[in-house]
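Worksheet for the structure shown next.
One chain of protein is taken out of this complex; the other chains stay put.
By written order: A and B. Residues from 1 in each chain.
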Amino acid sequence: MAQNESRTEQLAQTITAIEKRWGSRAIHKARQPRLEVVPLTLSTGFQKVDQALGIGGLPQGRIIELIGSGTAGQVTLAAKTLCQAQRAGQQVVYVDVDHAVDLDSLDRCGVSLDSLVVLRPFSFVHALEMTRDLLKEGGVGVIVLDRVHNPRLLAENGAFRQFDRALREWTPILSRSLCSLIVLTETPSLSLYPRGSPLPHFASVRLFLEWQSWLYRGHWLSGFSSRVTVAKNKTGPPRQSVLINIIITNHVRGE
Amino acid sequence: MTPFWSPGQRVEVQAKEEKPSSFPWESRSHRIHETSSHWRIHADWWSQEEVWRDYWEVATDTKLLCVLYHDLPNGEWYLERIYE
Partner (left out) sequence: MHRVAYVWIPHFVAEIERQRLGTQTRSLLVCDGTRVLGTCAQASALDVREGDSLHQALTRCPDAHVIQGNRSLYQEVWEQILEALGQHSPLVEEETWGMAYLDAGGTSALYGSETSWCQAVRQEVQQSARMQAQLGVAGSKFTAQVAAKSCTSSSGYQIVSQDDRSYLSSLPVDWLPLPVETHRRLHLLGIRTIGRFASLPAPAIAEQFGTQNLQAHRWARGKDNRPLVGHSPRIWEAHLEFDVPETRREPLLAALVAASRQVLDDLKRGLLAVQRICMRVRLFGGETLERSTWIGNMLGPRKLRTVLKSFLDSLKGDDLGIVEIWIRLTGLKAWEGRQLSLFAQQKSHLRLEETLRKLAQKHSPGCVARVCTADPDALLVGNQYRLAGYGQ
């Protein structure tokens, strides 16, 4: 008991010393969270992914990064999320940086094209400007930014610095408006992730998608299986990993 | 499921008996290890805008599932879509 008391006293002295030297805001007591507020979520349309995220989907009002390369299902996951957002009555916008949006596939993923808005900027930097204006004016529930780490875009002078500035500016706007920003990043593995990108810092959730195997119906190739790993999760448990199947027929089906 | 290019991106396809076997794209060679589907489109043959193409939906050893087409009037190959 006496030892405990002396420790408490010692701790109090240390705290006073720190506060004296570094100011009163330098150290503070962590509050015991007594209640858990479940953030509002956005379903991805893949039950397994929703479960792996721990809160039942992607958090609203945050930045979400989907990482992958080639046939890995990253765009399908984004499209299915857009579909779910539309089902929940939200307005969605697709920022098509490469001018290569596949409307047919979005349609097959269940996205209602009638209410879809596609922004076609001239360049990546222009895309940042347009997204900023879009966020500032409001009225959008989900924005997909397709895509970032194309070599052509990287070549643009100071693109990452501008991106960093933009993300810094967008974060509070997103959290106020509960609008989610889904950014697609192209990289074959996390170890080859482009250096200098500000996204890993600003994204609340980062999902890495990786091709696993082809799927067959009889002798015919009908789709592919992909591994989704939660590389970062500020709103739930990280490092979860699930396998999803993407079947390509008239309707793209995710399992 | 982007990207989708219309018209496709020109690629130099190696073909054996009209069947594509490999193609270079984004400074990599993609060897086709399986054809998942193959179809032909012949439309507007009565007009100047004739479309006559052989389509190949293929899986490559580089883990791409993509759609290539062979434009039959000019003999060129194009990459139209990659399923992502």
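Note that in this section contacts are C-beta pairs under 8 Å (C-beta built on N, C-alpha and C of every residue); 3 or more make two chains touch, one makes a residue touch a chain.
Computed from a predicted structure; not experimentally measured.
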| item | value |
| --- | --- |
| Option from A:Leu103, A:Leu215 or A:Ile247 whose C-beta touches the chain left out | A:Leu103 |
| Chain A, residues in touch with the chain not shown (by the definition above) | 34-38, 40, 43, 83, 86-91, 93, 103-104, 107, 110, 112-122, 126, 129-130, 133-134, 137-141, 176, 178, 251 |
| Touching residues on chain B - with respect to the absent chain | 4, 6-7, 41, 43, 51, 80-81 |
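Keep in mind that, in the parts below, only the chains that are shown with their structure count from here on.
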| item | value |
| --- | --- |
| Chain A and chain B, separation of their C-alpha mean positions in angstrom | 32 |
| Residue ranges of chain B in contact with chain A within the complex | 1-5, 34, 36-37, 59, 62-66, 81-84 |
| Interface residues, chain A side, partner chain B - complex | 68, 70-76, 79, 96, 98, 100-106, 108-109, 146, 211, 214, 220-222, 224, 248, 252 |
